[in-house]
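Quick one: the structure is below, questions incoming.
The other protein chains are all here in position, but one chain of the complex has been omitted.
== chain A ==
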Amino acid sequence: MNRPSMSRATVLGTAVLAASTLAACASAPPQGGADSAAPGGAYTWWDPYPQHDASSAWAKRVNSCGQQAGVTIERTAYDTTALTNQALLAGQEGNPPDVILLDNPAVSTLADAGMLTTMDELGLETARFDKNLIAAGELDGKTYGIPIGANTLALYYNKKILDDAGVDPASIKDWASLDAALKKIKAAGKKPITFAGIGTEEGSFQFLPWFWGAGAQLTKLDSPEAVAALELWNSWVKDGIAPNSVLSNSQNTTWEEFLTGEFGFAENGTWQINSAAEAGFPTGVVQIPGKDGGVAPTPTGGEFITVPAQKDTGRYDVTKKILECMTTPEGLVETGTTFAYYIPSTAEGQEQILGKEPELKPWVDAVRSAKGRTSDNLGTKYPKISEALWTGVQKALSGSASPADALKDAQAKAQQATGE
């Protein structure tokens, strides 16, 4: 009686053991790696555009570039932060995809990790790209990616509110004239301006035009110029020119506030062009002024095409063809219009898109005067400096420290974090 039941138990036990070991093995390799080793004609492609599914114009464009190079492209979309983490994991496992479209500040992080091939190695010509745009892909004199387009920030305005308040947008030449315009709008009983001062990268992104426009440098966060920029934002929040919610506003929330039609100005990006055209009121765009006049350098946004280093370097030839296909002048214009809106990253591409849509002029100008966040060879130091900067901005706007003190702390923190 005892024996048979025992052996049955043994069998059962071993089976359970085997099954669980199998399950453990199956769950061990991280996701993402499995698909990159596809043999022959399949090239893997990661991008941060999950909103564009397989049937979208973007996916078709990527596929057609693969077809032209004689291969099929397997595209996977992640959201921006997840993409960087997935890329790091794939790099650690040693099976990265053939192409990654990376948000530009992440390029130097992965390049510094030794994950990316230089454009030189790939044999790709980079001279035709705008210097200020490609700078974000450069680290120690080498270029690790090419911009597929660029977007940046400007001030959208509500024409009706400005007209009612008697403000001429063309009069905004420097901070003083902007301030005067904002006060007029407030006097007319409307909300003057909104922006995103949230404690994330978006907060730094929105603050940089004012920071750079005052003449400050990211290597010295507590310079008098930097303090002047933060004092400007601070006075807006304190005097009720900007709502208190800017402290927690993401750029999307800011835009929703603007779309209510209550606000005179909103700081926002190229990507809202379509939405602005569809708003229930007439809108316009002015560039962000520098402190004492001129146009402030705005930070560039947008993705870079990068090529992770492969064990099989024979793959680079096809990859190069795909990259070239994506970045011809026509290709850049197509990317630009597919993405509503992305300004092409070469002079030729910009001419072509202006020929098609002349009203993009202020944006093309803004992109030409824009500046990469990781430029000035900041590279991998930028994310740390940026964190210190947005924390400083939050401290000042929330009233827990004066702008000067908040930036002094920020500089100390940035120095500590970057090890200088």
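The rule is simple: a residue touches a chain if its C-beta (ideal position, glycine included) is under 8 Å from a C-beta of that chain, and two chains touch if they have at least 3 such contacts; residues count from 1.
Heads up, the rule we're going with is that contacts and distances are computed from a predicted model.
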What protein name does the UniProt record of the undisplayed chain give, "Multiple sugar transport system permease protein", "Na+/H+ antiporter subunit D", "Glutamyl-tRNA(Gln) amidotransferase subunit A" or "cysteine desulfurase"?
"Multiple sugar transport system permease protein"
Across A:66, A:105, A:209 or A:336, the one contacting the chain not displayed is A:105
Using the touch definition up top, pick the residue from A:64, A:85 or A:252 that touches the left-out chain.
A:85
Residues of chain A in contact with the chain that isn't shown?
6, 9-10, 13-14, 16-17, 19-21, 24, 27-28, 81, 84-85, 88, 91-92, 105-106, 109-110, 112-115, 198-201, 243-245, 247-248, 380, 382-384, 386-387, 391, 394-395, 397-401, 406
